[in-house]
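Of the protein chains in this complex, one is absent; all others appear in place.
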Amino acid sequence: MYRMKKRISTGFVHVLLLSGALLSLFPFYWMFVMATNHNSAINQVPPAFLPGNQTVENFKKVLSNVDFFGSMWNSFVVSTLTTLGVLFLCSLAGFAFAKYKFPGKNILFLFILLTMMVPPQLGLIPQYYIITKLDWLNDLKAVIVPGLIDAFGIFWMRQYISSAIPDELMDAAKIDGCSNFRIYWNIAVPMILPAFSTLAIIKFMYMWNDFLWPLVVLREESVYTIQIAIRSLMDNYVRDYGMILSGTFWATLPLVFIFLFFNKLFIDSLTQGALKS
Amino acid sequence: MGCSEDEDASGDGKVTLKFWVFGSAGYEQLAEEYMEDHPDVNIEINHSEMNDLHNNLFTSISAGSGAPDITMIEVSAIAKFMEAQDRFYNLYDFGAEDIKDQYLDWKWNMAESPDGSYLIGLPTDIGPTTMFYRTDVFEEAGLPTDPDEVSSMFQTWEDFFEIGKQIKAETGKPIVDGPELLYNALRDQADQQYFNENDELIIEGNSAVKEAYDFTARLIEEGLVGQNELWTPEWGNAMADGSYGVLLAPSWMVANVKENAPDASGKWRITTMPEGAGNWGGSYIAIPKESEHPEEAYAFIEWLVSPENQLTSFKNNGLFPSALPVYEESDFIESTDDYFGGQQVAKIFSEAAEQVKPVYMGKNHAIVQTEIVNALMNVVTKGTDPEAEWDEALTRIKAQLERQ
């Protein structure tokens, strides 16, 4: 009886998961279909459902219009450096907010939360102004350095560290005479790897897909990120969806591989974390 | 600041001109050619999407830094940048007056201050509108398909309405793809559009714009207007399968039709539209004040928009010329297009170009246009009352204008 019930409920879960997975993946499949078809096939209603034979043609058009690989590299540099920086800075700040006592701590933390509530779209002009004053226009720094401000990351790290690192451990380490930085580096960091990999995925994807800000400060093709490059494929008068989606698809593919790789790392760090607790 | 100075210093006396372009104008090739003849000039072209280019130009000008030496500006944004004309060089200071006669008046005037003393851009291409039609749909409806016959049949917009009813009755198809292009065609034939030269809204009451709106609404009520919104995939597809009769479109739509409907070759023809023509699209080339080499920049752009080079841009990239001498060239005017059954397409468009009425658009043109098209889309997709939609659109337009 119990086994029956269990089988039904797991069966139900499987159906649920499978249909969800199909819904998640279908648009990807469609993206691939569009990337391999001629524009006219995409515009048909209903559109083409099977991959076509324009794969190479479409991608050639992409390459002739934008510096695809250069832009991929720029995106990679921007996303990686920002992610590494954020992991370090946010875990330090999160650690301080979670485990140290200092005057004004709560107010400062509240302030960080408040900064998340300001709609970023309006700050474009003053922010742009600062970048021009620093002479960082058309420099990847203009995207990387402001990207290091990550209120979410601090919030996330603080929440995780509060629950993952017991206060007793902190006290024990202090009694052993560990310096504050050693406590952070040798004790805290290994214990919060799941939080690191989660934040890394989130930040990397955010930077990779970020659009509005790079668009404003990176205006030369040599510094375009891949999103800007793809955007410039959209001609105002003639819209070749086959070409646009080809660019999008081939730009997404490496990301999927990075993600698959990270997923493994992610799971490893999760199980490692589980073993510890 | 910064950038251009540094590069000048390192470029052993060479003048570097940064040039922002959008679309596929083919200016890269022309710039190469220019640099060969002018070894002391180095032109750096940077390509981006049109709206992004306008936004970036706007932020640069607003913050006072980051603009290029030369930039393209599309006609829809030119009035907005005219607001800040002092951030651009007055091209009359460099002798633009001398070449004025070569270009279409209406095109030239749109980049000029209302008093005619300040010019911020030289004209490049234009988009004169004509009537594209499907021969298969016309045949099915029992109509002639020869361009001249079709043209003489569509003398007035009343004719258009009657033929629309015939097409509907015979084939069940609407005459046009959707409300926007029909409305635009009618709007463009008015002497005044949304604003007078003092930027006062003039569409209330019995305005030409209201007439254009009413006529469009009348066709919608008769079921003669399709439900397609521009640039959607289904709109592109409708070009391929001929689900309507007529597309009132500009010259650059040729490339779009071919791209969307490669298999419909021979089924499309082009002829004049009733009661005149209009214009949609086309650009200008301007020199922001930040440039430290306005003279070199001007020399280059004057060359770039010359009749010979406009002809090159037309041949290579389909940009329709605004320079009148090109219209006299036999290899322009006699060029034919097999996709359109071997028609002399350029001839039809150039005739349309000369019929376009000079019109003051004003910086807020886009606000009014967006709201009116939204109202028409509501009428066609939801079957709402056109009068009520007009009133609501008018309220929204006024609310937006009020706060500027």
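When the chains are written out, they are named A and B in that same order, and each has its own residue count from 1.
The rule we apply is simple: a residue touches a chain if its C-beta (ideal position, glycine included) is under 8 Å from a C-beta of that chain, and two chains touch if they have at least 3 such contacts.
What we mean here is this: contacts and distances are computed from a predicted model.
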Handout entry: Chain not displayed: protein name in its UniProt record ("Glutamyl-tRNA(Gln) amidotransferase subunit A", "Phosphate transport system permease protein PstA", "NADH-quinone oxidoreductase subunit H" or "Carbohydrate ABC transporter membrane protein 1 (CUT1 family)")
Key = "Carbohydrate ABC transporter membrane protein 1 (CUT1 family)"
Practice task
Could you tell which one of B:Thr232, B:Asn316 or B:Thr336 touches the chain left off the display?
Solution key: B:Thr232
Exercise for the section: Would you indicate which residue among A:Ala41, A:Val62, A:Leu87 or A:Ile112 is in contact with the undisplayed chain? Expected result: A:Ile112
Fill in the blank from the handout: Touch with the missing chain holds, among A:Phe68, A:Trp156 or A:Tyr224, for A:Trp156
Problem - Of A:Asn65, A:Thr83, A:Thr132 or A:Gln227, the one touching the omitted chain in the full complex - result: A:Gln227
Fill in the blank from the handout: Among B:Lys14, B:Lys80 or B:Lys347, contact with the omitted chain is made only by B:Lys80
Problem - Where the missing chain touches chain B, by residue - result: 51, 55, 58, 61-62, 80, 83-84, 87, 227, 229, 231-234, 363-364, 366-367, 370, 373-374, 377-378, 381-382, 396, 399-400, 402-404
Exercise for the section: Could you list which residues of chain A touch the chain missing from the display? Expected result: 2, 5-6, 9-10, 13-14, 16-17, 20-21, 23-25, 27-28, 30-31, 34, 42, 45-47, 89-90, 92-93, 95-97, 100-103, 105, 108, 112-127, 130, 145-146, 148-152, 154-156, 159-160, 163-164, 180-181, 184, 194-195, 198, 201-202, 205, 208-209, 211, 227, 230-231, 241, 244-245, 248-249, 251-252, 255-256, 259-260, 263, 267, 270, 273-274, 277
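The rule is short, and it goes like this: only the chains that are shown with their structure count from here on.
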Fill in the blank from the handout: The chain B residues in contact with chain A across the complex are 1-3, 20, 22-24, 46-52, 55-56, 59, 62-63, 65-66, 74, 231, 233-234, 236-237, 240, 252-253, 255-256, 259-263, 281
Practice task
Write out the stretch or stretches of chain A touching chain B in their complex.
Solution key: 38-40, 42-45, 47, 65, 124-125, 128-129, 132, 135, 137-138, 215-216, 219-221, 228, 231-232, 234-241
